[in-house]
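After this line comes chain A, so read on.
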Amino acid sequence: MKKVKSPADLRKIKDEVRERMYSKEKIRVRVHMGTSGLASGAREIYDFLRLELEKRNIHASVISTGDMGYSHAEPTLEVTLPGKDPVVFGNVDKLKADDIIENYIKNGEYVDGILPANYRKIE
Partner candidate 1 sequence: MSSIKIELRQEDVNKIKEICASFNNDPQELINVLHKCQEHFGYLPAEIQEVVSQELVIPVAKIYGVITFYSFFTMTPKGKHPISICMGTACYVRGAEKVLDEFKKELGLQVGQTTKDGKFSLSSLRCVGACGLAPVVMVGDKTYGRVAPDDVRNILKEYE
Partner candidate 2 sequence: METIKVTIDNKTVEVPKGTTINKAARKLGIDIPVLCWMELHDLNIENKPAGCRICVVEVQGRRNLAPSCVTKCEEGMVVKTHTTRVLNARRTVMEFILSDHPKDCLICAKSGNCELQAMAHQLGIREIPGQEIAAMSTYRKDTSPSIIRDLDKCIMCRRCEMMCNTVQTVGALSAVNRGFMAAVAPAFEQNLEHSTCTYCGQCVAVCPTGALTEVDHTPEVLRALADPAKTVIVQTAPAVRAALGELFGMEPGTLVTGKMVTALRALGFDYVFDTDFAADLTIMEEGTELLDRLTRHLNGDKTARLPILTSCCPGWVNFFEEYFPDLKDVPSTAKSPQQMFGAVAKTYFADKIGISRKDLVVVSIMPCLAKKYECQREEFSVDNNRDVDFSISTRELAAFIKQANIDLNNLEEGQFDSPLGESTGAGVIFGATGGVIEAAVRTAYEVYTGKKLSRLDFTELRGFEGVRSATIDFDGLPLNIGIAHGLGNARKLLNDVRSGKSQFHAIEVMACPGGCIGGGGQPLHHGDSEILKARAAAIYKEDKNKPLRKSHENPFIIKLYEEFLGKPNSEKAHHLLHTKYFDKKKKIIVKQ
């Protein structure tokens, strides 16, 4: 357990985690699992990805997050390939998830149903 004893401690954690989260080598998959996502079956997709990525020997971290707000396209997930911008896919079912693994994660090939970041972020 890390007790944060000062703002400097906080910054240390921040830097460490950022390093870990955004290290260039890692594939990151975020499954959006808020109520809306879960109601549309995001849990199934999450389980599927964890299992299949391991089976297919792809080293990736799969995490659950809240929803992005794309209710019309739930379930959604985001894949960040090393060195690339995150890409969000919508209306993901198992078939699509398989497609995503095979085409995008393995080959960087997009599949239909990409939801580009349609917003600005604060930097």
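Candidate entries met the following condition: all candidates are chains of the complex that A comes from, given by their letters.
The rule is simple: a contact is a pair of C-beta atoms (placed from the backbone, for glycine too) under 8 Å apart; a residue touches a chain by one contact, two chains touch by 3 or more; residues count from 1.
As the structure is a computational prediction, the values presented were derived from the model and not from experiment.
Asks: Using the touch rule from the top, find which candidate among 1 or 2 meets chain A in this complex.
Replies: Here chain A touches candidate 1.
Asks: Name, in rising order, each residue of chain A that touches candidate 1 in their complex.
Replies: Checking each residue of chain A against candidate 1 gives 34-36, 39-40, 70-74.
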